[in-house]
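Of the protein chains in this complex, one is absent; all others appear in place.
In this document, chain identifiers A and B correspond to the written order of the chains, with residue numbering beginning at 1 in each.
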Amino acid sequence: MDINPVLLLAAVIVASTPILLAAIGELVVERAGVLNLGVEGMMITGAVCGYIAAHETSSATLGFAGAALGGAGVAALFAFLTLVLLTNQVATGLALTLFGLGLAAMVGQGYATTTVVSVPKLPIPGLSDIPGLGRIFFTHDAIVYLSIVLVLAVWGFLRFSRNGLILRAIGENHEAAHALGYHVRRVRFFALLFGGACAGLGGAYISLVRVPQWVDNITSGAGWIALAIVAFASWKPGRLVTGAYLFGGVTALQLNIQATGLAIPVEYLSMSPYIATILVLVLLSGGRAPGSLGKTFHASR
Amino acid sequence: MLRLERRRQPSNLWRWGAPMAAVVLTMVLGALLFWMIGRDPFLAIKTIFWDPVFGEFAFYYRPELIKKAAPLIMIAIGLSFGFRAGIWNIGAEGQYIIGAICGASVALAFYPMAARWMIFPLMIMAGILGGVVWAMIPALLRVYFKTNEILVSLMLVYVAEVLVKAFAVGLLRNPEGRGFPGSRNLTQYPSAANLELFAGTGIHWGVITAVLSVGLAYVVITRHRFGFDVQLAGQSPRAAAFAGVNTNWLVIGCMGLSGGLSGLAGLFEVAGPSGQILGSFPAFYGFTAIIVAFLGRLHPVGILLAGLLMALTYIGGDAAQSAMNLPSAAIKVFQGMLLFSLLSVDVLTNYRVRFTWAKGD
Partner (left out) sequence: MREILLKLEGLTKAYPGVVANSGVDLAIQKGEVHALLGENGAGKSTLVKTIYGLVAPDAGHMTFEGKPFRPADPRAARAVGIAMVFQHFSLFEALTVVENIALGMEHPPTMRALATQIKAVSQTYGLPLDPQRIVGDLSAGERQRVEIIRCLLQDPKLLIMDEPTSVLTPQEVRILFATLRQLRAQGTAILYISHKLEEIRALCDQATILRLGKVVANCDPQQVSAKEMAEMMVGSALQAPKKQTVTEQGAVALTLSQLSAPAPQAFGTPLRDINLTVRSGEVLGIGGVAGNGQEELVAALSGEMRVAANMIQLYGQAVGALPPNARRKLGLCAAPEDRNGHAAAPDLSLTENALMTADARMGLSRHGFINRPQARSFASAVIKRFDVRTPSTDILARALSGGNLQKFVIGREILQAPKVFVVNQPTWGVDAAAAAAIRQAILDLAEAGAAVICISHDLDELMEISDRFAALNGGRLSPPSPTASLSLDQIGLMLGGAHDMEVAHVKA
């Protein structure tokens, strides 16, 4: 079997979408100055909630809505702990991941052998007929388009809107933002909810589109890769797309090579996304992180 | 609205009261969880926390408890140094796996030679070395490229998981295993086996190492300059730099220490309780040890107690699974909740909570 470049590139976009979604959410969270290492936990929560919602209602839309809610729900827990109880963000993020993995395994155990509605493709009329490009970019499901729209929206929000400026200011220097009377905790709370909803959508994209089935540990590190991509992107939405698609490229390529039955052992191929992530982190990152990233905010005198 | 006031001195009462309160809080939340999934909450708590230690079958469970606790304690002791210094090795699970692979490889290379005096020490060295090498990757990348050690060490867990699966069906597969995956069983190879040293106690070399590491860590943390530097670097990085603490060496030291101990834990596990390299060898110990480290307040004695408690949730969880069909994942949720409660209760150590009616933000 040969590798068809058009199908491969289309597959790259599908493989990238979960990570892109989770990463754009985390980007907003980190620009607001919060380091939420629980992306993996939020993703798998979204994956299981999305799967169950879609399975029970037979509606993909409600599935994704449930996933966003689930992700935002556990993100709210993280927000309560870090913003109100002032817990360490690194430790709380890890706790969220461990908790999410357990929760998903528990809630999802009855769904292991079930099936779920398929998510329809929505070719964009006109554009999808362009030879090659149309197949690559414009014959996907709604969530793929949504992920691109979200990236654009976040870019515009951070760059041009007043609230985006306030969010950046809070991430840069929360003490100063507080001194100017901005509501540090409120903004961070909403940023975290957004991040959780995005991660939840990304997780559901794995369980409803990429696999589509319920398997334990289904996200297998996608949340961590999303975190890596945010750092790689120097906290800029534009570079985020490059990073996510680069990663999706490695994933899709190794799956394709596996399918062609080349003489490379399967194991080495399946570890390639993780190795690629490390390489990318080493070789390409180096932007300036938001000034208050990861620091606990307590409004004292 | 509740408001927090920072204490001038952390409360000594809450420093040790917080983990206890967290355990109680988690038991309440856990009982609630078990009730929600349709189990008798009191029976579940009793089955998990009481029966394995004091119940009818305690003679069977107690040694198991000790065997489970040993790797958790060993790994958590290693992690506690880095965590104190703000060096986040999240990939202990990977170092644990690689340590096991390296140790088992040495044993299998000598199979069936009978020379325990040489093979077992070599395995120990290989286990430590494997863990250290795996931990040095994130450490050196952080030192030379300022790469985030959290993400790199974590990525390497996934790589290690792929490797252990590959070795189980490839290089280390038992040639006499009739095609089944998995290596030879090391417990049946006397030169390499890590068996109980005193029958029926559960005490094997790993348990002894775990206890020794607790004692050594206690001395280093309370009496030695390295322990002091670790604490200084974690609390005030700039003050540490001014005091003359070499951050790069600290990263290498702390990562090496936790990598070595994780690798060692992996080796003792593969040569004893687990017995062979299998795709299912990774047991999540490397992650659970993170909870143990925090629950023990990053203090050696605390970690000893926390490790035993966390092992109890595993053993008790298994018991509850067979006795009352409690899903095994529920125990993971329970462990996650334990860490959450601990982190939240900890606020009381450094802050005084006041309830006010004024609107706050």
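Convention: contacts are C-beta pairs under 8 Å (C-beta built on N, C-alpha and C of every residue); 3 or more make two chains touch, one makes a residue touch a chain.
Just so it is clear, the model here is predicted, and its values are computed rather than measured.
Q: Looking at A:L133, A:L180 or A:A259, which residue reaches the missing chain?
A: Answering carefully, the residue with contact to the hidden chain is A:L180.
Q: Quick one: say which of B:M20, B:A241, B:V301 or B:M324 touches the chain that got left out.
A: Once the missing chain is taken into account, the touching residue is B:A241.
Q: Where the complex has a chain not shown, which of A:V119, A:A169, A:A231 or A:V280 is the residue touching it?
A: Here the residue in touch with the unshown chain is A:A169.
Q: If the missing chain were put back, which residues of subunit A would it touch?
A: Counting over the whole complex, subunit A touches the hidden chain at residues 162, 165-166, 168-169, 172-173, 175-177, 179-182, 288, 290-291, 301.
Q: Considering the whole complex, not just the chains shown, which residues of subunit B touch the missing one?
A: Within subunit B, the residues that touch the unshown chain are 5, 8-10, 223-226, 228, 231-232, 235-236, 238-244, 246, 358-359, 361.
Simple rule for what comes next: only the chains that are shown with their structure count from here on.
Q: Compute the distance, rounded to whole Å, between the mean C-alpha positions of subunit A and subunit B.
A: Distance between chain centres, rounded to whole Å: 28 Å.
Q: In the complex formed with subunit A, which residues of subunit B make contact?
A: 2, 4, 6, 37, 88, 90, 137, 141, 145-148, 150-152, 154-159, 162-163, 165-166, 170, 287, 290-291, 294, 327, 329-337, 339-340, 343-344, 346-347, 351, 361
Q: Mind pulling up the subunit A residues that touch subunit B in the complex?
A: Listed in rising order, the residues of subunit A that touch subunit B are 37, 77, 81, 84-88, 90-92, 94-96, 98-103, 105-106, 109, 183-186, 220-221, 224-225, 227-228, 231, 265, 267, 270-271, 274-275, 277-278, 281-282, 285-286, 298-300.
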